[in-house]
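Below is the structure I would like to discuss, written out as C-alpha cells.
With one protein chain removed, the remaining protein chains of the complex are shown where they sit.
Moving on, here comes subunit A:
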Amino acid sequence: MTEINDSILAVRGLKVDFSTPDGTVEAVKGIDLDVRSGETLAVVGESGSGKSQTMMGIMGLLAKNGRVVGSARYRGQELVGLAPKALNKVRGSKITMIFQEPMTSLDPLYTIGRQIAEPIVHHRNSTSKEARKRVLELLELVGIPEPARRIDSYPHELSGGQRQRVMIAMALANEPDILIADEPTTALDVTIQAQILELLKSLQKRFGMAIVLITHDLGIVKHFADRVAVMRRGEIVEEGTTAEIFERPKADYTRMLLAAEPSGRKAPPADHAPIILEGRNVAVDYSIPGGLFRGAASVFRAVDGVNLRLRQGQTIGIVGESGSGKSTLGRALLRLLPSSGHYRFGATDISGFDRGAMRPLRRELQLVFQDPYGSLSPRRTVGEIITEGLYVHEPDLGRAERDRRAIAALKEVGLDPASRNRYPHEFSGGQRQRIAIARAMILKPKVVILDEPTSALDRSVQGQVIELLRDLQQKHGLSYIFISHDLSVVKAMSDYVIVMKNGRIVEEGETDAIFEAPKETYTRTLIGAAFHV
C-alpha cells in the first residue's frame, strides 16, 4: 500500500485475536487503513466483522483475553504496545470515542457535568472551576437545553439522545484530532439518529477533526462519509470513496450489503377477506403504585383509544419510536395484559375473557419477539423449545408425532431438522429468530404478532427473515401485526400502516399512501429520518 501523505492515523498489518477456551479466535486479520486529516471514514461491516475490535485494539481497550499486534501510528507515534501512561496522553485528548450505548457508557453514579469535566481536568490540568465553565460551553455546543441546570443531572435523568449528546460533548472537550464513533446512533430512535448525525457533521465542519464512523448501517454512510472501508470476517474487502462504493462496488460482499435493504412488497389480501382480529377503543394504563405511607397511586396511559381491524391474510405495520405504545398495543390485542376496550377474534367477542378463557385461543394467536437471545431458554434444546406449545394445546400427541412436527416446522423456516437436539447458543442471531418463528408456526396460528422481529439482526439476515415471513404468510393465509421502528422493513412487509406516538394513532392508511403522501408532520419526520431524504 502506498503511503498517504495526509494520513494522521496509519494502520498497518493490524491483527487482533482473543484466546478463548476453544482456542484462539482471530477477530482482525492484518488490515491496513488510513485516516486522513479532517475526513470522515466509515468502517462498515456486519456483526463479527471485526470493525469495532480494530478500533478497540488501537485504543488499548480490548477485553483481558484480547491481544493486538501490528502497527497503528498516530502522527508518527506508534500506539500498539505503547506504555499505558503514554497511551493515556493520547486517549481522551487527541483521539476520543463515543459508543453505541449512551445508556451504559456513562457512569450512572456521577453527574454528567463531573464526567465531562474529568478528561478536561486530567488532560489540561484545569482547575475544576475552569473545567465547569468549559463543560457549560460544551453542553451548549451539543444542543443540551438549559445547560446550567442540566450540568448537575445524572445520566438516568436524560433521554437516550441527550445522553449521546453528552458523550459527544465529552469527546469534543479536548478538541480531538480524531473522533471514533462506534455505532453512535444504533440504539436511538430514527428521528434522534438524524439529529445526532447532523450534530456530528456540523461539529466536524467547525472543529475540523477526522471522524471514524463504525457502523452496520449503509444508509448512514451514504450521507455522512467521505470514504468507506468495508470489513468482513476480520479483513477489509473493499475501500474507496463513498461514491465509488455506492455506484461501482467491486466486491461481491459490498454488492450484497448494498442490495440487502429490504425490498419487494407483500401481495395484498383478498378484497373481502373476513376480519380476524379487531380491537376497538383499546386503552392500557400502567399504574405507578402508591402505598400506606407513600401517597396516592398515579396512572400512566400507554395506549389511548386505538382502533384496529386485521383482515385475514393482511399485515398491519405499527410504527413509532420507543415509548409510543406500539408493543403494549400488540400485547393488549392478544389479551396479555389488563386493558380496556372491545376485542373480537373471528366471530368471538373476547373482551371479557380471562386467562383461562383465552388459553384455548392462544395457539391461534402467537407472538414473536425482538430479542432472539432473550426469548429462547438457554437450557433447553431447540426441539424442546419449539414443541413446548404442543404439550399445552395437544397434550395427547405421541412423541413420534411431536418429533415429526418439529422436523416439519424447522424445515419450513429453513433450518436443518438435525439441529433440533442443539441449544440456542450454538446458533447465529438470524437462525435463532428462525427458531422463534418455528415455535410460533408449529401451532398453526391464524394471527401472529411480530414485535420488532428483525431489529436485532444484520441487514443481510433481515432480508432473509422478511422473505421467510412473507412466504409463510402466503402459504398459510396468516395475518400479521408487524411492530417495528424500522420503516424500510415495515414498507416491505405491510398492507396497511399505523403510525403511533404517545399511545395514540397519529396517522394510518394503506402502505403506499403513508409512504408516498404522508399527511402528518410526524410521519414525514419519521420517513425523512429513515430514508435520508
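Going forward, a residue touches a chain if its C-beta (ideal position, glycine included) is under 8 Å from a C-beta of that chain, and two chains touch if they have at least 3 such contacts; residues count from 1.
One rule holds for everything that comes next: contacts and distances are computed from a predicted model.
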Protein name (UniProt record) of the chain left out of view, among "NADH-quinone oxidoreductase subunit H", "Aspartate carbamoyltransferase", "ABC transporter" or "Proteasome subunit beta": "ABC transporter"
Per the touch definition above, residue among A:70, A:92, A:249 or A:429 touching the missing chain: A:92
Touch with the omitted chain, as defined above, among A:32, A:101, A:217 or A:394: A:101
Where the missing chain touches subunit A, by residue: 59-61, 63-64, 84, 87-93, 96-97, 99, 101, 104-110, 118-119, 122-123, 154, 156, 167, 170, 292-294
